[in-house]
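A short worksheet on the structure shown next.
The complex appears here minus one protein chain, its other protein chains still in place.
Letters A and B name the chains as they come in the text, with residue numbers starting at 1 for each one.
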Amino acid sequence: MRRLRRTLNVPAVAVALYAAIMAGIVWASYTGAQQMGYNWQWYRVPKYFYTLTEGGIQPGEILIGLWASIRLSAAAFALATLLGAAVAMLRMSGLIVGKGVSVVYLELIRNIPLLVLLYLFYYVLGPIFGLTRWSAAILTLAVFHSALISEIFRAGINSVARGQWEAADAIGMSRAQASIYIIIPQSVRFMLPPLTGEAVHLIKSSAIVSVIAVAELTTVGRNIISDSYMSFEIWFTVAAVYLALTLVLSFGASALERRFNLN
Amino acid sequence: MSTTRRKALLLGLAFAATTSTITQPALAQSATQALSQESVIETIKQDGVIRIGLSIFTPWSMRDKNGELIGFELDVGRALAEDMGVEVEFVPTSWDGIIPQLVSGNFDVIISGMSITPERNLTVNFSDPYAFSGLTILANKQMTEGFSDADYNSADVIFAARRGGTAPVVIAQLFPEAQLLLFDEEAASVQEVLNGNAHATMFAEPAPSIEARRYPDKLHVPFDKPFLATGEGFALRKGDPDALNFFNNWIAVRTASGWFKERNDYWFKGVEWQSQVAD
Partner (left out) sequence: MRRLPPMLRGLRWPDLLILAVLAAGIGYVALTIEGTLSYEWRWHLIPDYILRWREDRGEWFANLLLQGLATTIRISIYASVLALVLGVLLGIARCAQNLTVRLLARTYMELLRNIPPVVIIFIFFFFLSQQLIDALDLNTWARGIARGDNAAIWEFFFGDMRRFPSLISGVIVLALFESAFVGEIVRAGIQSTPKGQREAARTIGMGPVQEMRYIVLPQAMRKVTPPMANQFISLIKDSSIISLISVQDLTYKTVELVASTRLIFEAWITTAALYFLMCFGLSLLFRRLERRL
């Protein structure tokens, strides 16, 4: 018994066993679906990635959707960072109204589901401000994530030692000068890793805008399924594409974390 | 037994039936028996309940002031259950998942104003049509002022439609240049047009006319003619001749007695029911 346990703990054996189990799961679901009468048509999937024409390689719907998802997420993230910084500044400003406004904003956003927020922005605020679906989607994601990002900023600034503020004050800097020259540059290294994590989170959230027909990856997937009824293949493909995107970012995040920890 | 296993069994039986009819008539006999025992009609009788899938879509089906389902389909479903001597259970579902859910066995039949199209027919079976409605365009009055038929076929024109419906296919055929946005619910498409985010949407009468009457200064139905006179049928899982036969004849009987026409007039031509929804 003990010998068995020791053998199982040998890394090579453990990894091989892991690989075998994973392969078993994949095989079982593949044949299982087939036995239930599902007709796998993986050969039809590549054309949604690219097609070869005389003019060269044409990107397929999934790649176009992926690119839209990336653009959407990038725009929303940039806006969320700005909003988050503004809210964090208000929160730490010491102004009575400023603090009140930022607290109300944070609590509101934090306690309403993203999907409901999206419906609010699209169906309620959309017509009032004349928002297109694309801008409503970006605004929803930006507002939702700005609440989380502002907390990252606050934590980052608070993690700079108090003495730094006092030292800046002692050499005659104003509060604004101290922030810009002393505190913010130092706090960046505390903020970067969680900010990257938040970017991953935002990409995941962005899938939800498919309910208002913004042409991004999930919408593209759902549209392909309603045309081709290849629900299994397309959903797995879409999941894999998201996974690739978020894992790349996650690894980037952990690499950043390690680098800044070394400093 | 799961429906999928049942289907596999049916396939096997059908295969056995075709190969054995020549040599062993007795086997064919038992195969047909098994086939009729596996029919959804049998499970409905056994369970004493028929489960009907539908999607909210005025006036086919909607929620009244008490939050209860009312509409044309509800009348059809209740009458059907009454004639079968079973209870009825309505399963409200979002439109783009309705066919997958039927196939996977979430309900016995779809009665939800579903137009019969060849594309859908590849996945499910349809009964004979029990209602006929033509698709028509509901457009934003300001944005489409003075538009002719051809004006809608332009890259500047945006259509909204319900995902998985017949309308997107028809729009893509008739107006290939126009942009097309897909939504889960009809109400969302109408809202798009109302808010001026889309020029027009297309769905089955009489709903567009009702909408145009509700917002006379914002919406209009620019064309009198239906773009595609489709029939709506019950959708059921493939491989079930007994159920198909039963539904077809039920529709024939109820049509002959004038019941369908009477219900059709009540929900689609009249406005009495509107006070049940919201003032």
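Please note the rule applied: contacts are C-beta pairs under 8 Å (C-beta built on N, C-alpha and C of every residue); 3 or more make two chains touch, one makes a residue touch a chain.
Quick caveat, the model's predicted, so the values are computed rather than measured.
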item	value
Among shown chains, those touching the left-out chain	A, B
Residue in contact with the excluded chain [from A:Y50, A:Y123 or A:W165]	A:Y123
Listed residues A:A75, A:V101 or A:L192, member touching the removed chain	A:V101
Touching residue (missing chain; options A:V87, A:V143, A:I183 or A:I208)	A:I208
Contact set of subunit A toward the excluded chain (per top definition)	5, 8-9, 11, 14-15, 17-18, 21-22, 29, 33, 36, 90, 93, 95-98, 101, 107-108, 110-117, 119-120, 123-124, 127-129, 200, 203-208, 210-211, 218, 221, 231-232, 235-236, 238-239, 242-243, 246-247, 250
Subunit B residues touching the omitted chain (full complex)	2-4, 47, 49, 51, 56-58, 62-67, 89, 91-94, 97, 100-101, 104-106, 184-187, 191, 214, 277-279
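Convention: only the chains that are shown with their structure count from here on.
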item	value
Distance from the mean Cα position of subunit B to that of subunit A, given in whole angstrom	38
Residue ranges of subunit A in contact with subunit B within the complex	35-37, 123, 126-127, 132-133, 211-213, 219, 222-223, 226, 229, 231
Residues of subunit B touching subunit A in the complex	2, 4-5, 7-8, 11, 96, 99-100, 123, 160, 163-164, 181-184, 188, 191, 195, 197
